[in-house]
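Removed from the display is one protein chain of the complex; every other protein chain stays in position.
So, subunit A:
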Amino acid sequence: MHDPLVIGGTTLSSRLFIGTGKYSRNTLIPEVINRSGSQVITVALRRVDLTGGEENIMKHIPSHMTLLPNTSGARTAEEAVRIARLARAAGLGNWVKIEVINDQKYLLPDNLETIRATEILAAEGFVVLPYMSPDLSAAIRLRDAGAAAVMPLGAPIGTNRGLRTKELIRILIEEVNLPIIVDAGIGRPSEAAEAMEMGAAAVLLNTAIATARDPLGMAEAFRDAISAGRKAYLAGLGPVEEVAAASSPLTGFLS
């Protein structure tokens, strides 16, 4: 089935984006990439620790992957812009996941600052993928500001609580003419499949795979679930009825 996802001029055959945080050992990352089929991978930017001892995450990421640096740590649009520019200066592409957060308990994004950062970075030629709370007005403003997709949360980051914002995401899919990528909160393959059945363009996962007992098996389970959900969306789900509707003919019984 030829069903590519095109974002910022890049054609993707996989609709599963993955993160690189929380793995028990980073050597799992190349194999997770392999088993998940993912082509887009997120990383964060931090100060180098002068005392040394940190591992270089980049050595675990194959060069064919599209790198999606995030702006985690940013509390304002200005900080997000600064982090995005630093990431681009590394020479690994111009994609950026805008993440502006002021709420330390639930890590919910600040949509207003996110819109401001998106305006600035899209004008500078970045492929901007903003992480956002699923609010229709904000999503439309992000689209108008030049976002390449919008990434509403399913549940707070790292909770594995699933598609708690389902109804609002459904509205974004219906009303915003941009790829909608469910980012954060998805814990189970069935939840990823549900997001895809609804018409989400892709799903971004980290914790669900990284904290599974067997991350490689879970990577494969998500790959299959996202593929199945997408196929179901394209095939068109049958109507939901209130009362039974016989699948077999109701006449011609044996007497």
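Here is the rule we use: a contact is a pair of C-beta atoms (placed from the backbone, for glycine too) under 8 Å apart; a residue touches a chain by one contact, two chains touch by 3 or more; residues count from 1.
Simple rule for what comes next: contacts and distances are computed from a predicted model.
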item	value
Chain excluded from display, named as in UniProt, from "Sarcosine oxidase subunit delta", "Cell shape-determining protein MreC", "Sulfate transport system substrate-binding protein" or "Thiamine biosynthesis protein ThiS"	"Thiamine biosynthesis protein ThiS"
Residue in contact with the excluded chain [from A:N70, A:N111, A:T165 or A:S227]	A:N70
Absent-chain contact - pick from A:Y23, A:W95 or A:F126	A:Y23
Touch with the omitted chain, as defined above, among A:G9, A:G52, A:G236 or A:P249	A:G52
Absent chain, residues of subunit A that touch it	19-23, 26, 42-48, 50, 52, 54, 56-58, 69-70, 72, 85-87, 89-92, 157-158, 184, 204-207
